[in-house]
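Only one protein chain is missing; all other protein chains are in place.
Then we have chain A:
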Amino acid sequence: MFKVKYFEVIRTSAVIVIALAIAFLIISLVSDQPVTTIGIFLLEPLSTKGHIGNVIEMAIPLMFTGLSVSLLFRANMFNLGAEGIFYFSGVVASVLAIHLTLNGWMHPLVAIAGGSIVGALLSAIPGILKAKWNANELVTSLMFNNILFGVGLYLLNYHLRDAKAFANVSFKFQETAHLSKIVPGTRIHTGLIIVLVLIVVAHLFLYKTKWGYELRMTGANREFARYSGIKTAKVIILVHLIAGFMAGMGGSVEVLGMYNRFQWSSLPGYGLDGALVAMLAKNNPLAVIASALFLAYIRIGADLMARLSDVPSEMISIIQAVIILLISAEQFLKFWKNRMLLKEAKEA
């Protein structure tokens, strides 16, 4: 039973290895010094405290969105709205960070709470549409991404924009609004603690409470959940609220932790990356930590590679594409699983 039990783990690792192998192949074709380039890609992110810091900084928003999307996927909701909510909640938190005057720790708290709540409410809309009228959540959430981006950009251009700055950025946040740095020499901020706590809470919620049970059963078989007396429409709205809250919190934490001004004039992409993180984590909250760190690691690796060698960082898209393709390809490695099953059956 040992091998079959761990099949999913083995499969995910195999996918990653194949994706990396393809990346190396491409690097060796493109680069004049492939060995050095691969060395940079793999080792440079871990070489200095600053670089490790970069990896963790980048993993923070990925954990937020990865967690958000995991819960949605767990409920069998293929909703990719984390992207727009992440962005728009960043705008909301920025407004609060610019215009409110509060003392020290209260200020980020209020700004993050504001961004999260707005995120939850926005996310509830596709949820309600799904629960009440069975509107496809993928379609509505993707359209919402566009709407939220448009509205957010409008707010940035016409209400938040600092005319004195030479770019399309907002006024500066109040000093009191910033999240404090927790590791000297890096930009790692208190958002890391927030997200780790959130992940543990999500884990307990999903596996140890009756609401989490309802969520999992609704996702596993909505018909069965309904038959058991679970109000699945409520569950669907609830999971959208929670997921929106998490994505919104991610956007708020990111702007307050990493920036002085709101400066995204395009969607930052963390929401869609969240879907990749969730897939790698098999929609398991605790596994989101590792999968977000891994994604951040190869991202930073690619960034450094672009800076220090002759291979552009876009190469990373290929790795991601291969990972998504193979993870979602159900048949991948199935022959091998079947062979193991046959062997075990014969031994039994």
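Here is the rule we use: contacts are C-beta pairs under 8 Å (C-beta built on N, C-alpha and C of every residue); 3 or more make two chains touch, one makes a residue touch a chain; residues count from 1.
We adopt the following convention: contacts and distances are computed from a predicted model.
Hidden from the displayed complex is a chain whose UniProt protein name, among "ATP-binding cassette domain-containing protein", "ATP synthase subunit a", "RNA polymerase sigma factor" or "Dihydroorotase", is "ATP-binding cassette domain-containing protein".
Of the candidate positions A:25, A:220 or A:329, contact with the hidden chain is made by A:220.
Residue in contact with the omitted chain (choice from A:132, A:159 or A:334): A:334.
In the full complex, the hidden chain is touched by chain A at residues 1, 4, 204, 208-210, 213, 216-217, 220-221, 223-231, 334, 337-338, 341-342, 344-346, 348.
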